[in-house]
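For this view, one protein chain was removed and the others were kept in their places.
The block that comes next holds chain A.
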Amino acid sequence: MSEVKIIIDGKEVHVAKGSTVLDAAKKIGVDIPTLCHLDLHDTKMVNQAASCRVCVVEVEGRRNLAPSCATPVVEGMVVKTNTIRVMEARKTVLELLVSDHPKECLSCAKAGDCELQDLTELCGLRGDSISGTAMSTYKKDITPSLIRDMDKCVLCRRCETMCNKVQEVGALSGINRGFNAVVSSAFELPMAETVCTHCGQCVAVCPTGALTEMNHTWKVVEALADPTKTVIVQTAPAVRVALGEEFGNEPGSIVTGKMVSALKAIGFDHVFDTDFTADLTILEEGTELLERLENFLEGKEGPSLPILTSCCPAWVNFVESQFHELIDIPSTARSPQQMFGSVAKTYFADKLGIKREDLVVVSVMPCLAKKFEASREEFAVDGNPDVDLVMSTRELADLIKQMNIDMEELEESEFDNPLGMSTGAGVIFGTTGGVIEAAVRTAYEVRTKKPLPKIDFEELRGFDGVRVASVAMDDVVLNIGIAHGLGNAKALLTEIRDGNPRNIHAVEVMACPGGCIGGAGQPYHHGDSSILMKRQAAIYQVDKNMPIRKSHENPAIAEIYEKFLGKPLSEKAHHLLHTHYHMKDKA
């Protein structure tokens, strides 16, 4: 690619043709402030709305100021980023944004993480300097997962780009004109009545407090304070490789032991691991896979291939609302979170000798759709949910801080038993490709009755949006499709629906970019997609460090089948560990 030479603030810089002025400035350490701009090129998310006008710069020979994020470099261009004209423009644009922004910073869910707040501080905004009082106001929209407070929307359109161009869900779009323009759903319906999958990626990219999660932190505190309740907690695999970021650790730090200690210090009666039920999922889903494979090979009646993984709740929502033709192909296995809740409120409650109503199951999840999943009525018994409360990784970090717990000083501790014992196969559920790799580890050995020649299926790993690989299991070659990000999943599923030319037998889908490591409940990446890669590497490291790395070798799993469930796909297992899907017509 040819290079272009331009001059920024008197410094010469050579950049590839097609780069933006912002890219070029970054290269020489000139940090032009931005707001709407977001470039997560590893996940194909580039928001180039150029709508906020914060990043404007002076370009010699141009009549007006140019948005550096969307202005391509041209040979010989002379750019100034720090003239009085530029600074006045930037400050005025920010003053305008602030003039139509609620002054609730003290109590805003995004306080401290707000990119608008960072900018006002950077540019020295003090007090109200623009006259005018009218505020654009909108109705708050609350779902089990999200809170949309569009009064705080700055029209950066990142959520819209994420929802439409990356996730291809199509729940959000700009509506209205002028001062009343805002991002909203079709016909301004509540999000719960739309095709929204609750994946929460809009929350993950929102620069302000316009999109935040439904917070369960205080409800957890109240449960902990209630002497009549036994409160237990499960933590998802991806939490342990991201939580540290909230405490200043490098992205990719593994804080499993400290996290367990912190949860114990918070006061949970038992600290368990969702990895345990991830292993259980593999036994159920893996057995289902083999059964459906036999059906497929022998041309028998009944559900056949391909089979889709079903542990991602946003993915399930997506199929239910937008892939009605394929509603029969996802595995019926519940997600690890829900298997945990179901087992906890039966097997474990019995063990403790308490009623399910007196057991409070709390999840810590990297995900916001898990909040919605926990609220589905099929996952409750007589109105009592299997999982009572779901905290995001961010909420857990906040709670640890509120409780004056010093993560740095904590000793590491182990998960409690019996629902805390897990394998490396369980932990890789946290990244794209992990669920299917865990399933293959078990399916291979169960079907061939031979030990795996090697445990690491490198061919299933990576960060490409859609990956297809083949795994030989003696006489059968299993073609596996993997997609992360719903837009990629849509492409793969459309291919399967329209004839499945690559003859894919099993599909793993995770709704979020990178899988659960990039979940919407994780610490904000603020546009740095390298963080996701580091979390992914950490997940595989945790796997490597585990003494047992195949789900079917987990002794606690063997025990629960022996003492409680019988065998995979038994009647009891069906009742407690499986579910069914509903077609939903939504706008």
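Here, a contact is a pair of C-beta atoms (placed from the backbone, for glycine too) under 8 Å apart; a residue touches a chain by one contact, two chains touch by 3 or more; residues count from 1.
FYI, contacts and distances are computed from a predicted model.
A single chain of the complex does not appear, and UniProt lists its protein name as "4Fe-4S dicluster domain-containing protein", one of "4Fe-4S dicluster domain-containing protein", "Succinate dehydrogenase iron-sulfur subunit", "ABC transporter permease subunit" or "Cytochrome c oxidase subunit 1". In the complete assembly, the contact with the undisplayed chain comes from A:Leu97, out of A:Leu22, A:Leu97 or A:Ile557. Within the complete assembly, A:Ala49 is the residue of A:Ala49, A:Ala171, A:Leu283 or A:Cys512 that touches the hidden chain. Panel shows chain A; residues 48-54, 56, 64-65, 67, 70-72, 85, 88-89, 92-93, 96-97, 99-100, 130-134, 154-155, 157, 173-174, 176-182 of it touch the chain omitted from the view.
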